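I have a structure I would like to understand better, so I am pasting it below and will then ask my questions one at a time.
Yeah, one chain of the complex is gone here, protein chain that is, but the others are all in their spots.
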Amino acid sequence: MTKASTALLEVTHLVTQFHTPHGMVRAVDGVSFSVQRGQTLGIVGESGSGKSVLARTIIGILANDGSPTTTGGIAFEGRDLLKLSEPEMRDVRGKDIAMVFQDPTSSLNPVKRIGAQIGEVLTRHLGLRCRAAEARSVELLASVGIPLPAERLHQYPHQLSGGMRQRVAIAIAIACEPKLLIADEPTTALDVTIQAQILDLLRRLQRAHNMAMILISHDLGVVAEHTDVVAVMYGGQMVERASTRSLFHSCRMPYTQALIRSAPSLPDPPHTRLRAISGRPPDMLHPPIGCRFNPRCDRATDVCRADQPALSPSDADGAHLYACWHPVGAGEVLP
Amino acid sequence: MTHYFLRKLLRLILILLLVTAVTFLLSNLLPGDVVLALLGNEATPAAIAQVRTELGLDQPLVLRYLHWLIGFIHGELGRSYITQVPILESIIDRLPVTIELVLLSQGFALLLAVPAGVLCAYKVGSRLDQLISTAALFFLAAPVFITAIMLMFLFALELRWLPSTGYVPFMTGPLSNLAHLALPALAIGLSEWPPLFSVLRADMIKTLQQDYIALARAKGLGPAFILLRHALRPSSFTLVTISGLQIAAAIVGALVVETIFGLPGVGRMLTGAVYNRDMMLIQGCVALISVGYVLINFGVDLIYALLDPRIRDEYGR
Partner (left out) sequence: MSTAADGQAQATAPASGAASPPLARHRLGPRFWIPIGWTTMVVVLAATANLLPLHSPIETDFTVISNWPDATHWFGTDQLGRDIFSRSVFGARISLIVGLLAPAFGLGVGIFLGMAAGYFRGRTESIIVAAMDAIMAFPGILIALAVTAYVGANIAILIFLLGFLTIPAFMRVARANTLVFGQREFVLAARAMGATHRRVLALEILPNVAIPMLIYALLMVSRIIVTEGVLSFLGLSVPPPQPTWGNMIADGQADLATLPYIPFIPSALMFLTVLSINLIGERLRARTDFRGGAL
């Protein structure tokens, strides 16, 4: 694509496969996309669509016991991350690329104090020690909106509420001012009221540091409001990618349409039936032949069951990519 | 925290009373008349009666127990009937040897178990893991007296690197002291490391799957740092919980190993007392060691509560 050379992150035909006792699973199957500086890419999909594996592949923290293998290209600021040695990659993690996990209760070490958990990133990448690290930690906690930050340093995670813990996790992530933040379902484990606060916080931090973000979620509402570009994943593949506006306004892929439709909407009359997507997510050991969504799609024809559609641009908007033989019509606007 | 502590203290006292009572009862209720054993079958009834009164054996059981218990608390354990030396004195004389032995052996066991457990958890399923796990299985099957004899044969008698028996106090000659204790401590350590290793490895494997370990990796921290500073502490709690079993094993180990290697510790004194049928000595030793055992376990419980901030705060509220 056009802006390839200036993209912060350029992922090319990424494949991550796991060797399980029952066979090979391609959790991420030929995914390509790019993220610009300061841009927010949203990734949506059902559980098992490969979103989390994709995130962990980019930052490189898949299990190190040899069972997952990755091919393809992950170019970050021009360097191919897959070609880096592990020590080199460790320099990147936490400093240039950072990650926030879904459940702050389990992603913070329960027996280590908050101060230590923030401090170790500062020490590792910025060489700050003791006083300097402590001071900076207090600043960070304040910047993510935690009251009485100096006291928090000495506390343990279980002494904080869920929302505060996630703020701490965010503080840890932005401590070294990374260029890319990967947020894997950062609000799923939190109360709805806290969700909005956290997302706004992330947005604020992004603007302040010109930080790019990959926001992974299964919640379309979250994605609709807080992203610039959205990619839809299904069965390990990327099936649609467009600017957020374009996607929600005129999506092409039936799966995306079904997703958007399935969310309950306020103006609906009471007792409106929820429009669930029939069927179940594909078995990744033996994925369906052809388009992976075909067993559940009501537009499926023989060609869908035989050949996989490629990601191709929409006529209306060249930047809107989708993979479908029978896309939702360009003019079809969603109710 | 105080409420937790008080409850535990009460329980401790009850157990201590129970332990001392049982120990006392054992030596006084079981068949085998002490007096006859001492004086032989030829003794006259008068002599028997006299010794009975001397030893206070004609008083009611409960009174005798209380009498003994009070004496016990004051450190008066009686005298060995064979040597006439006050029991408490004998024990105190020999205690340093046994304590040094036990400390060294626990040190060996941890030195073997902890690195092995951490490494094997980190590299689960690898050749190294399989090798070490098999070794643990083998050592688990080797009772301490067999290990002790093997070590003595190999290092003391064949290779002559270390002395086979005897003891030198630390103050007299530190190097010689360690040389004499090396094999005995190693024998106990080799029989104690498998359960420690196994438990630590299992716990570590679970810990390493936690999200916070993934986050630690995402921070760019190195494997050594993560293993030691993030994973080890949460995984070490189970080590503490099986320490009760370990202490019991250490007692057995001390008994056996001091006898084999001729160390002048409490263990050997006890086995000697058994051989000589020195009832008073047996009673005093068993009582003291049992009380020590209970106290150490209590201490371990406390440490456990202190180590885990979650327990501490739960009871603190």
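Letters A and B mark the chains in the order given here, with residues in each chain numbered from 1 onward.
Convention: a contact is a pair of C-beta atoms (placed from the backbone, for glycine too) under 8 Å apart; a residue touches a chain by one contact, two chains touch by 3 or more.
Every value quoted in this text rests on a predicted model; they were computed, and no experiment measured them.
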Quiz item: Which one touches the absent chain: B:L77, B:V97, B:I132 or B:M152?
Solution: B:M152
Quiz item: Just one of B:V19, B:L95 or B:L119 touches the chain that is missing; which is it?
Solution: B:V19
Exercise. Write down which of B:G125, B:G173 or B:G299 is the residue touching the left-out chain.
Key: B:G125
Exercise. Touching the hidden chain in the full complex, which residues of chain B are there? Just list them.
Key: 15, 18-19, 22-23, 26-27, 30-32, 124-126, 137-138, 140-146, 149-150, 152-153, 157, 202, 205-206, 209, 247-248, 251-252, 255-256, 259-260, 270-271, 273-275, 277, 279, 282-283, 286, 289-290, 293-294, 297
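One rule holds for everything that comes next: only the chains that are shown with their structure count from here on.
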Practice problem: Spell out the residues on chain B that touch chain A in their complex, using ranges where they run on. | Solution: 123-125, 210-212, 214-222, 225, 229-230, 233-234, 308-310, 313
Self-check item: chain A residues within the chain B interface of the complex
Solution: 56, 59, 61, 65, 87, 90-95, 98-99, 101, 103, 106-112, 120-121, 124-125, 156, 158-159, 169, 172
